[in-house]
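A single protein chain has been removed from this complex, and every other one stays in its place.
Labels run A and B following the written order; every chain starts at residue 1.
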Amino acid sequence: MGLEHALGDTALTTTIDSAINWCRKNSLWPMPLGISCCGIEMMAFAMPRFDVARFGAEVFRFSPRQADLLIVAGTTTYKMATVVRKIYDQMPDPKWVIAMGACTSSGGMYRTYSVVQGIDQFLPVDIYVAGCPPRPDNLLHALLMIQEKIQRGESRSTPMTVAAERQEQQLLQIQGINNN
Amino acid sequence: MNIEQAMDVRQQRILAALENKNTSVYFDDALDNEMILNMGPQHPATHGVLRLLIKLDGETVAACIPELGYLHRGYEKLAENVSYHEFIPHTDRLDYLSPLMNNTAYVLAVEKLVGIEAPRRAQYIRTIISEMARISSHLLGIGALAMDVGALTVFTWTFREREKMYDIFELLTGARFTTSFTRIGGLAHDMTPEVITAVKEFIEQFPEKFNECITMLNTNRIFVERLDGVGVITREQAIAMGMSGPNIRAVGLKHDLRRTQPYLVYNELDFNIPVLNDGDCLARYYVRLNEVKESVKIVQQCLDKMPSGIVHANEPKKVLPRKEQIYTRMEELIHDFMLINFGVNPPVGEIYHAVEASKGELGFYIQSRGEGHPWRLKIRSPSFMNLQSTSQLVEGGMISDIVAVLGSLDPVMGEADK
Partner (left out) sequence: MLTTVVEKLKAQFPNSILGVREFRGETTVHVKKEDILNVCAFLRNDEAGLFNYCSDICGADAYTPENRFEIIYNLYSLSYKHRIRLKVFVDEADLHCPSVISVWPGANWPERETYDMFGIIFDGHDDLRRMYMPEEFEYFPLRKDFPMMGVPDSIPLPRK
């Protein structure tokens, strides 16, 4: 992820990549976005009984800038959607997203005017965790699946080039405003 | 309207509201002038997705505007479109820290509307589960307050106790906290002897563990001093703003619906209502802490007094029949069919029933037109009304006290936003 741009696709880069992936997967820093009920189970997942520290992901960061795993736990409403997206956009690449619970995956039991029927309408999601709420063990399983995914070197997050393009556009926009 | 424009409108209206609040402290020095700070909706200390817009004057809070609705899930619209029974699972997710209490509150309201009453044993079990829910909710409230002001250890300790309670709830209802345990006119099923033993065991060991937690806090000077005298509200203000629960008992008012408008079996039980006079964060914390001890007493008494018998009212036209009976008997099958398809059909009328939930007065106002689903169901949520006084509590204080005030108000956004 990124390295091959500099070195090209050689045996060296693949080995380095797998080493880096190994490091990455064992030191995930989750950003806990506990919106509602599922957030309580997410807390339980961090607490001593289920102990996510066994898998190296106990460093919960409340700042998106310092996190690479977004756990969206709870009902996402339309009003909240912009916030979730903003948080996601602020996270540095590479990043992964877990949609925890029925609500985030599909709207769950809330087929109403204010609830987004699944956060995949505005976010790329890596793992969906079923349950209302999912048990903490379930979430641990999702974490392990994310780790496998990282080891395989997969990420659905925005590729670097697109991010750079966006930044450029934003810069142009700002310059345009200044010129006017 | 595209997203950028929409966000603009949103921001501008909120900012305009903030500006209109005439808080006029100005300094000549440009550096001293006000600044507007946005806290939340994603902030660890806002207990969910509350957003506060704060106007700061140096370190002092000049104005504060809470902005809700980030978790507005449309419960009241949902309620109008589902039957009375189907709404029970939705009540779990209202105050998700004490779901059993919400289940109880809701079915009590519906029972009042329908005009039936659950048998004595069911009432006792409901009391037990309500108080267990209160303990678990207050445990998280205390732990989260401690965490907000910087004491992380206690949070893990209270969570340990909560995990034990979750085990009991799981044994009792099959789920850790989305329990949906009560039914109109009774309960999903009886409390089995294993559960009773588990509750007894838990209640026996709990006071000691709880003491451990609170000794850790009460003897901690930093903790006490961060709460003492912070976020003071007077008695008149608290009444006028419609506060309830531990928050209003912390201003010296003995207002507890368990005593003033008794429901379930509370008037047969012996317990005190902790009241303190200071009205600050520390008082709110102490009221909660003492309430946990009272709840333990209540559970013990209920376990001792619990009568045997059935847990479903003998009202076949209103109460769901048992599964075994549906499979084996014609009459019950018909009733089940009618109840599921057409609902309980209460008489035309309207009621308001409130219980003392862990956060305060949790009321359900139901309008019925004789149909299987409510015509209008309004949830009077305590967190919503408690949050209303946030501005009063934090204005004039320091910015770092906001987290303490919020923690001591103990709001749950699931319930405040509905």
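The working rule: contacts are C-beta pairs under 8 Å (C-beta built on N, C-alpha and C of every residue); 3 or more make two chains touch, one makes a residue touch a chain.
Remember, predicted model here, so these are calculated numbers, not experimental data.
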Thinking of the whole complex, not just what is shown, which of B:115, B:207 or B:309 touches the missing chain?
-> B:115
Of the residues listed, B:38, B:211 or B:261, which one is in contact with the missing chain?
-> B:261
Out of B:9, B:152 or B:310, which touches the unshown chain?
-> B:9
Touch list for chain A against the chain that is not drawn | 78-79, 81-82, 85-86, 111-114, 116, 121-124
Residues belonging to chain B that touch the chain removed from view = 1-3, 5-6, 9-10, 13-14, 17, 20, 68-69, 72, 74, 76-78, 80-81, 112-113, 115, 239-243, 253, 255, 260-261, 349-352, 354, 361, 363, 365, 367, 375-376, 378, 380, 384-385, 388, 417-418
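Please note the rule applied: only the chains that are shown with their structure count from here on.
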Could you tell me the distance, in whole angstrom, between the mean C-alpha positions of chain A and chain B?
-> 31
Per the touch rule above, chain A residues touching chain B in the complex are 33-37, 39-41, 43-44, 47-49, 62, 74-75, 77, 79-80, 82-83, 87, 109-110, 112-115, 132-133, 135
Would you mind writing out the residues of chain B in touch with chain A in their complex?
-> 3, 7, 41-44, 48-49, 69-74, 77-78, 89-90, 92-93, 96-97, 140, 156, 159-160, 162-163, 166, 176-178, 413-414
